[in-house]
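The block underneath contains the structure these notes are about, expressed in structure tokens.
Coming up: chain A.
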Amino acid sequence: EDVTLQLKWVTQAQFAGYYVAQAKGFYEEEGLNVTILPGGPDVAPTQVIAGGGADVVVDWMPSALAAREKGLALVNIAQPFKSSGMMLTCLKESGVTSPADFKGKTLGVWFGGNEYPFLNWMNKLGLKTDGTDVTVLKQGFNVDPLLQKQAACISTMTYNEYWQVIDAGVKPEDLITFKYEDEGVATLEDGLYVMEDKLADPAFAEKMVKFVRASMKGWKYAEANSDEAAMIVLENDETGAQTETHQKRMMGEIAKLTAGSNGALDEADYKRTVAALMSGGSDPVITKEPEGAWTHAITDAALN
Partner candidate 1 sequence: MNRVLPVLTVIGVIVAVWYAATVWMNRTWVYDQAARDGVEVSFAQLVPATLNQERPVLPAPHQVVTELVKSTFGMKVTSKKSLVYHGWVTLSATLLGFAIGTGAGVLLAVGIIHNRAMDLSVMPWAIASQTIPILAIAPMIIVVLNSIGVQGLLPKAIISAYLSFFPVVVGMVKGLRSPDAMQLDLLRTYNATGSETFAKLRLPSSMPYLFTSLKVGIAASLVGAIVGELPTGAVAGLGARLLSGSYYGQTVQIWAALFAAALVAAALVALVGVIEGRVLRRMGMAR
Partner candidate 2 sequence: MKDTLNKDAPVIEAKGLNLVFQTADGPVHALKDVNLTVGKGEFVSFIGPSGCGKTTFLRCVAALEHPTGGSLTVNGMTPDQARQARAYGYVFQAAGLYPWRTIAGNIRLPLEIMGFSRAEQEERIERVLELVELGGFGKKFPWQLSGGMQQRASIARALAFDADILLMDEPFGALDEIVRDRLNEEVLKLWARTEKTIGFVTHSIPEAVYLSTKIVVMSPRPGRITDIIDSPLPKERPLDIRDSREFIEIAHRVREGLRAGHGDEV
């Protein structure tokens, strides 16, 4: 049975579980033939699945819920990531010591569906993002705005961009970070989503059960064998741009985020995410409580 998985970003340890499951033959054991499509800045997983280019996608919940409200009925079938790895990383020399200092500063943010947690946080802090309180910079693919001091803070992931800043020669003690988890504004990250209408087909649901089961096996293996997982990812990187040290370190950080999850979505986390997204000030990401945006049916079948 063929399954196509569309990732949210380029091949890296963030998606180690899937690559491990494939390399270790976990998918094969389930009788699945899985194709993993890497993503990138120009790939919107929601659009790919809407176009029928993938059976299942990895996406962040805010963007998936926003798409659902736009009429694209995505359903969360599993949530391998328990906690959020997103944070704002600031240069100490910019004078930021706490969120109270954001006022008047320039902050770098990812757009393209990743801006919601940030906007929600700023709303909570009572800071306007239209340039009156903070100046928002749509940051590109890299950490240059911080290194060039074009921004006081930029968005980073604990497992990736933060280390690029460090690799660039900035010392950890020159930096100050604000994790979304710690600020109480975290939203759910990498989950698995499928189309609602397809899920109604029992054969497809069955296939997804197998897929989730094998994927979670992959994740747990990756958590336990961090370095091996990183090497597997490296082998799958077609661009040849990844480095071993970076991926090993990333895998270590990723393991911390997946640690708390057995794959099933925690309803409390879901509620928290929805509440955060609906409170988004004048421009909430979603306007009404989503219905049927997640199911335990797959994970229940897969994990028992």
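The candidates came about this way: all candidates are chains of the complex that A comes from, given by their letters.
Operating definition for what follows: a residue touches a chain if its C-beta (ideal position, glycine included) is under 8 Å from a C-beta of that chain, and two chains touch if they have at least 3 such contacts; residues count from 1.
None of the values given here were measured: they were computed from a predicted structure.
Visitor: Looking at the complex, which candidate is in contact with chain A: 1 or 2?
Guide: 1
Visitor: Okay, in this complex, where on chain A does candidate 1 touch?
Guide: These residues of chain A touch candidate 1: 7, 10-11, 37-44, 47-48, 50-53, 140-144, 147-148, 164, 167-169, 171, 174, 237-242, 246.
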